[in-house]
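Heads up, one of the protein chains got dropped from this complex, but the rest are sitting where they should.
Letters A, B and C name the chains as they come in the text, with residue numbers starting at 1 for each one.
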Amino acid sequence: MTTATFTPAAQQALREQTVELPSWAFGNSGTRFKVFGTPGTPRDPYEKLSDAAQVHRYTGITPRVSLHIPWDLVDDYTALAEHARAEGVAISVINSNLFQDDDYKFGSLTNPDPAIRAKAVAHHLQCLDVMHATGSKELKLWLPDGLNYPGQDDLAARQERLAESLRKIYAAMADDETLLIEYKFFEPAFYATDIPDWGTSLLHCLALGERAKVVLDTGHHAPGTNIEFIVMQLLRAGRLGAFDFNSRFYADDDLMVGAADPFQLFRIMHEIVKADALAPASGVNFMLDQCHNIEPKIQGQIRSVMNVQEATAKALLIDADALAEAQRSGDVLAANGLLMDAYHTDVRPALAALREAQGLAGDPLAAFRASGYEKKVADERVGGTQAGWGA
Amino acid sequence: MTTATFTPAAQQALREQTVELPSWAFGNSGTRFKVFGTPGTPRDPYEKLSDAAQVHRYTGITPRVSLHIPWDLVDDYTALAEHARAEGVAISVINSNLFQDDDYKFGSLTNPDPAIRAKAVAHHLQCLDVMHATGSKELKLWLPDGLNYPGQDDLAARQERLAESLRKIYAAMADDETLLIEYKFFEPAFYATDIPDWGTSLLHCLALGERAKVVLDTGHHAPGTNIEFIVMQLLRAGRLGAFDFNSRFYADDDLMVGAADPFQLFRIMHEIVKADALAPASGVNFMLDQCHNIEPKIQGQIRSVMNVQEATAKALLIDADALAEAQRSGDVLAANGLLMDAYHTDVRPALAALREAQGLAGDPLAAFRASGYEKKVADERVGGTQAGWGA
Amino acid sequence: MTTATFTPAAQQALREQTVELPSWAFGNSGTRFKVFGTPGTPRDPYEKLSDAAQVHRYTGITPRVSLHIPWDLVDDYTALAEHARAEGVAISVINSNLFQDDDYKFGSLTNPDPAIRAKAVAHHLQCLDVMHATGSKELKLWLPDGLNYPGQDDLAARQERLAESLRKIYAAMADDETLLIEYKFFEPAFYATDIPDWGTSLLHCLALGERAKVVLDTGHHAPGTNIEFIVMQLLRAGRLGAFDFNSRFYADDDLMVGAADPFQLFRIMHEIVKADALAPASGVNFMLDQCHNIEPKIQGQIRSVMNVQEATAKALLIDADALAEAQRSGDVLAANGLLMDAYHTDVRPALAALREAQGLAGDPLAAFRASGYEKKVADERVGGTQAGWGA
Partner (left out) sequence: MTTATFTPAAQQALREQTVELPSWAFGNSGTRFKVFGTPGTPRDPYEKLSDAAQVHRYTGITPRVSLHIPWDLVDDYTALAEHARAEGVAISVINSNLFQDDDYKFGSLTNPDPAIRAKAVAHHLQCLDVMHATGSKELKLWLPDGLNYPGQDDLAARQERLAESLRKIYAAMADDETLLIEYKFFEPAFYATDIPDWGTSLLHCLALGERAKVVLDTGHHAPGTNIEFIVMQLLRAGRLGAFDFNSRFYADDDLMVGAADPFQLFRIMHEIVKADALAPASGVNFMLDQCHNIEPKIQGQIRSVMNVQEATAKALLIDADALAEAQRSGDVLAANGLLMDAYHTDVRPALAALREAQGLAGDPLAAFRASGYEKKVADERVGGTQAGWGA
């Protein structure tokens, strides 16, 4: 095929697809060497939500925003949720922070000191309060705990402490709330990470119960890891809770999704489409989790959302019947060719048409750039402290 | 400490430690570019067992040998087992081969063709027959199946086929037999491997039952993977069935264990010692699985066994109480220092003494080199075909 | 842009582009675990050239074939060259083989034994004879030499021996002949490789003289290496002699070029187009060097050639002026967007039209599949020994 034409089912899938935005993507971020600021950067959670709403305004598929506690602590969550609604978005997943308290130098949920573990557990109860105040049903936990040096602590003992801490958090959650547990290969720990891979995350989820699920972040794997395989395996196990989009050439580079390896993104979406996990009913929360160190943040989010949409659209173009037949017959080149045919097809005109049919601009990025929003907030947001990670 | 002195417990652990040898290590092996032969290479399973017995004669800790079917097919396993016994070793784990039949070009246990899957299952029944004939209680399965190209086959469908094939094999096994399932990052498949990581292996074991366990091979991971963490996690889950020693700088290089990163080997043995998994009662079968492409094979096995012993001895030297105290107090350098102290200690004299106390030569490698065995078999083994992988 | 329209310059570039084929791609290849044969595989250099000619017949851009000595040794090179011409192709680069002689177990051009080094040098003189007999002007040398174990040999001494061996080979070459020196990260050596990176290859070329140039093979780098950067750097230094196309997910997987990371291939072609290195006058010889372990070989070569063409066509679509302007202005997203715009454009219809204008089928792969050639040679080529690496 050379011109993308979506089937009615594909069109519906594309219309229903949503991508959650991270509030922290609108604040400053950088490397250990330097965080560059930019005029107009939000200074509080309200302004972050306003910026996130811009992404939804132009793409139409990002109706939800994740918060990060304590970065997004406010006095009045009813007011914040109301602000979000007024801007056209909703507050969704609540993320805990286990890496910035001085007490967590040697671990949080795994710390040898029971008092510090209790503090880290209590932080999640605080997050649950935010969930109740905002109506969020998902608590996301990325555990930065780990060791920099062999011998620094006992790897097995840390797993037992972790299991106990997780049990306490899970026990505090309601029946309609989900605990999302994220794994990461390395960083900020440089010898051993306490949840380094999907197997460890899954083992803890299995021990906890059905409402504990794994979060896969595309940047959190060893070099060469076949990520679509893990997506497939977690979907097969019924334990893929959320998917953090971003991309990387080296480590956890947190570049815009699709920027480093668009073909990998397409292969991932192929597994998701095959497992029918794109639909809201699948329970998988697709979200962006990436930094914009040098590119404009709202634009970066819009581009990322478009990249996800394009990869999804290509995955939806695959001729499943023909592919299955080629696979059955052992025709390697034909089977691969059917996949590549969809990948090489330019879906952008068809996606533009789909957007226009929904009253959106065909090119969301161009439309946003032309809107004057960036200049407006740069002019308005003077004084105060630009939001960031506060590392 | 600067002079190794073993505690009685450590001495007993070292005396009880065993390492299983692979019959195929005594045949020729190489790369896709070239397999170099050497005079004296065994030409049949009998000669392989004789060579393996040499390793046991000099090290005293390798009383068992793994066979690989069909490479080690013989007409009379009673005779082969008797030959092994006469040489001082016993036949142990039986390994299946799923990578050399032309039918397996697109997979064995995962092949889209049910007839080929049935053939691959049947091969394991043949292996079970060998087990019954030899008294072996463990069946080891490394699945080379995978894809070279995206789209070549359906990743999820292959998992379902694999699960079904494994169920059939497992169902044919007796209550006192164990199925060992090995995972591997890549090779011979270059896009996706059907059991690429410990998580996948474990999921299949959990689905099968208690007698299915994971095999960890040190060379089968992505670059940078923390292997001792996985050892710890599988021990914690009670599912580490066997451990394949070897070492690598790049991919699955299959170098002599301890040759590339002796400190990693020490860290792995530290986790094993901590979990008390060294003892025979742990049910973990420690074995070598490596190639000798350019070095003499029997010598290479002896050196490897010595490397495992030395790493074990160092791990047994660690002052567990002092380490636990340093870890509790957050004294990173002291904790790391206690580990490094054991690692830097020269255990070779103490190990030599231990060997001599058992009537062995203090330096097994020197003793074997001086024995004349290599010249003897080079002279004797003339004609016939040297054993190898037959790739 | 959404429909590819080539400028006249781009059209000319595409018409002039050529890709050299490797004779060995038409023989059998595989992994250390298994080499699968297929009916119709060539049994001698004549049949390999006939198969290579098929690729040229359908793609129109592969007029040259590389030979590998001794795999392609024949008694009469005049006859072989005549056969090639009759089939429509020409014999081009001559490749030496330093990895399959038993004497090379511990190295060829770097071997501690001067007699073995002399033998390896002499092999290149034999290759020069083939060049003179066939009219080839380029000698390609990939050095497999290296060490499996630290201490096995002296790294520095091996460099000196290598330098001396290369000087002898270079001295034997005529003024219009080029020595192409290829580097590789690892394999078949697993600890140290004697020419492991472009820096080492370049240092030797600089020491030799202007007619010594570097060969870059896309599969011969460490994980994460930015290959287009090296292409750029070698072009800048005037020392990129040849480019070996293939692709990989893990190590030197030797998959079809563009199969693993088509975006990387596009970025590489972008550097080549920018440096005007596509033109024959640039002196860079672009060639395929890859294996077809499980896919049909002629089809695999055709698909690979098409992948190179498509990546080239996309690179030629980039709006260089707009890109330069966006780069100058620091508009990261606009600059990246201009690149991605070209990448996402479907160039296949325009390439098909270009082919048809040259009297070729628009879809070379489909045309070849329909031609009946595969069945014909499978029927004809009965008996004899299928060509392969003979590992």
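The criterion applied here is as follows: a residue touches a chain if its C-beta (ideal position, glycine included) is under 8 Å from a C-beta of that chain, and two chains touch if they have at least 3 such contacts.
Fair warning: this is a prediction, and the values are worked out from it, not measured in the lab.
For the chain that is not shown, the touched chains among those present are A, B, C, taking the whole complex. Of the listed residues A:His123, A:Arg248 or A:Arg355, the one in contact with the hidden chain in the full complex is A:Arg248.
Screening A:Glu82, A:Glu187 or A:Glu210 for touch with the missing chain picks out A:Glu187. Considering the full assembly, B:Pro223 is the residue among B:Pro223, B:Gly283 or B:Gly390 that touches the omitted chain.
Residue positions on chain C in contact with the hidden chain: 105-106, 112, 148-156, 159, 185-186, 191-193, 196-200, 202-203, 221-226, 228-230, 232-233, 235-237, 263, 267, 271, 274-275, 323-324, 327-328, 330, 332-333, 335-340, in rising order. Residues of chain B that touch the chain left out of the display are 2, 223-224, 226, 249-250, 259, 261-263, 294-296, 299-300, 303, 310, 332-333, 336-337, 343-346, 348-349, 365. Summarising the interface, chain A meets the missing chain with residues 29-37, 99-100, 102, 104-106, 144, 148-150, 185-188, 190-191, 223, 248-251, 253, 255-256, 259-260, 293-295, 389, 391.
Basically, only the chains that are shown with their structure count from here on.
One finds 39 Å separating the Cα centroids of chain A and chain B. Chain B and chain C have Cα centroids separated by 38 Å. The residues of chain B that reach two or more other chains are 105-106, 148-150, 185-186, 191, 223, listed in rising order.
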